[in-house]
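Just passing along the structure, written as structure tokens.
Complex shown without one protein chain; remaining protein chains in place.
The first chain written gets the first letter, and so on, giving A and B; residue counts start at 1 in each chain.
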Amino acid sequence: MRKITLSKAVNEALAEEMRHDETVIILGEDVAEAGTPFKVLSGLVEEFGTERVIDTPISEPGFMGIGVGAAMTGMRPVVDLMFGDFIFLIMDQLCNQAAKTHYMSGGKLNVPLVLRTNMGATRRSAAQHSQSLHAIVAHIPGLKVAMPSSAYEAKGLLKTAIRDDNPVVIFEDKLMYQDSAEVPEEEYSIPFGEACIKREGTDITLIGTSSMVQVCEKAAEMLQAEGISAEVIDPRTIVPLDEKTLVESAKKTGRVIVVDEGHQSFGVTSEIASRINEQAFYHLDAPTTRIGAMDVPIPFSPALEDITVPTPERVFEQAKKLVSGELINAA
Amino acid sequence: MSNAKKKVSADDALRMFRQMVRIRTFENNANQLYLSAKMPGLTHMYSGEEAVAVGICEALLPTDKITSTHRGHGHCVAKGADFKAMFCELLGKEEGYCRGKGGSMHIADQSNGNLGANAIVGGSLGIATGAALTSKLKKTGDVAVCFFGDGATAQGLMYEVMNMAALWKLPVIYACENNGYSEYTKTEEIAAGSITARAEAFGIESHQVDGQDVIAVNELSRTLVDRARKGEGPFFLELMTYRYHGHHVGDINREYYRAKSEEEDWRENRDPIIRMRAWLIENKYATEAELDELSKEVTEDAEAAVAYALDAPYPDVSEVDMHVYTDIEHVLA
Partner (left out) sequence: MRHDIIMPALGMAQDTGTLLAWHKSEGEAVTQGETLFEVETDKSTMEVEAPASGFLVSVSARDGDEIPVGQVIAIISDTADAPAPGETADKEPVEAAQKPDSLPTGKPIIMPVLGMSQDSGVLVGWNKEPGDAVKQHDILFEVETDKSVVEVPAGVDGYLAARLAAAGDDVPTGETIAIISEDPVSDPVDRAYSSSAVPTASADQPSVEVSEKAPATTVAEPAAPKQPEVSRRREPAPEGKVLASPKLKRLAHQAGYDLAHLAATGHPQPFHARDFEALRQAHEKAGKRSEFAAPGAVITRLSARVSPVALDAFLDWATGHIESASDASVIAAFAGASLADQATVRINRRGTSETYSARQRLSETVATEGEPDVIIHDLRGTFISSAELPPESAPVIAIVSSGDELMLTLTCTNALLAGKDAAVVLDNFAGRMADPIRHLF
């Protein structure tokens, strides 16, 4: 099968959906001729014109609000937020307006909007361009949250997001735009709420989101060399969350580590670990543990930044402790 | 009162009068429901500002869109909403416009193009502008009107979306209802410079109009709505008006920010309904008796709707996790 980059996969998904449905438009800063700083959208304005690939001023709340209004009245806007960190600028439009409109109207109004943005540290972008803020969005009922872990997921999930009648926030890891993966030539989409078992195993379950799936897969390789069989699962969407697949795996292996690049406290790792605890407790042979980004703003210095995020080595070490039955936090 | 007899037919004029009376009557009933502890939550009365909503909405088609505010009952009635479903919503009943999930500050009536009231001051400026973007891209010819108060002019969102609306020539009309008070503070204390100049800075054609004169509001609105349909938008209106009640129903003792004499002056000398009534009689569009009969009909209609809503059932508790997503019937199931 052909291999394409995540950037190209996103571009293809947008192009395909814009060809299928003329209500699909793109709104955001430097989305047209510039094709965004990551060049993800290059070529789209040439095919679809400036009426559908719309450059906006640097007014995040403004173009997000316009996106919400356009979505409520018949368009399917894909709002491009250049950096995930800017989500804090649009919180009212995203969380007070888009997320609640369907509910507040008793089901009469829909907001079929996609907010495409990114996440991920270690790009030396410092504290305001490196955050992974998906947990903050996932906390708000009414929003769906997708986290592709490769080019394949990026394309399939974005196509589903565009066709969804609800507001969907999709977080792409900005360090993965140039990573290639096998992506079919023919069209496909990936349903929301279906986790993907990336690797089967029997001794421990590693649950990873976005780029942390690769971290878990690398850790699983290292564990295999030690004779430990690790299962790797990618939830793909955290809202809705495929709880069943995660819990079944936890019951099977009896040990779970949840890995996510958001800050560890009050985050996705906590939520998933808690659900596993609630639903698989009597099958657990070790405490379910979390590995998230350190609870510090992302520092600039490479020497500091690299230690803030989860690594395959940390996952490997933690997994070994759990499988060996070492006493963890029992004092 | 505008001397616009030739431009306004008797039917149009009487319909505008009736709509203003309906709003006033609705609010009087809502006020009573709230004070008698029959209505939960908080509510903000539109009484006094009727000519603004009616003058503008009477210039719109049902397919045109509006966005409304926390003081939104008037916009909702003016855009064609039904008393029963509105009172049901105010009381949190299943038959309400939003099945009781929105309440006074979130009534939406999409069948008449009302995209909803918004409890965030200035929160719907983006939504109205987005609706205008849809109109332009889909070439529907719809016009979007964004109602907001003078207080919302202090929100940054307004400047962002007016900028884009002007850049993209969107068919949106920003209708600033300047009732002189930003919650409990005089507008002149929170707004530097002129309100209309804010829009003019973006090259948006702006007008200031007497918001107590329904004929004047309607006449200007018709012109601007037609022009917006032709792609000449956006426009900005500052409608000089007054709210008779406090910021919300419980804001009773308000002399610390507003004198009773000022309120009396607006009520007695600038009331939009009293003025329109005199104008109708003067122009022989109606007799005193006919207008009394009209008011009586509206009162009976409202009382029947209130009685209906009071007796109407609450939504079943199973609805609590419905309508969170379009495609998941019960999100917590």
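Here is the rule we go by: a residue touches a chain if its C-beta (ideal position, glycine included) is under 8 Å from a C-beta of that chain, and two chains touch if they have at least 3 such contacts.
Note that the structure is predicted; figures quoted are calculated from it, not measured.
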| item | value |
| --- | --- |
| Which displayed chains the unshown chain touches | A, B |
| Residue, one of A:Phe88, A:Phe281 or A:Phe300, that touches the chain absent here | A:Phe281 |
| Selected residue (touches chain absent from view) among B:Lys38, B:Lys186, B:Lys296 or B:His330 | B:Lys38 |
| Residue of B:Pro62, B:Gly156, B:Gly203 or B:Gly250 touching the missing chain in the full complex | B:Gly250 |
| Residue of A:Pro112, A:Pro148 or A:Gly254 in touch with the missing chain, whole complex considered | A:Gly254 |
| Residue numbers in subunit B that touch the chain omitted from display | 34-38, 41-42, 249-250, 252-253 |
| Residues belonging to subunit A that touch the chain removed from view | 254, 281-286, 325, 327, 330 |
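Simple rule for what comes next: only the chains that are shown with their structure count from here on.
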| item | value |
| --- | --- |
| Chain centre separation (subunit A, subunit B; CA means) in Å | 41 |
| Parts of subunit A lying in touch with subunit B, wherever the complex brings them together | 23, 25, 51-52, 54, 56-57, 59, 61-75, 77, 92-93, 96-97, 101-110, 141-142, 144, 164-166, 240 |
| Subunit A-facing residues of subunit B, complex | 65, 67, 96-102, 106, 108, 110, 115-116, 118, 120, 123-135, 137-138, 142, 144, 156-157, 160-161, 163-164, 167-168, 322-328, 331 |
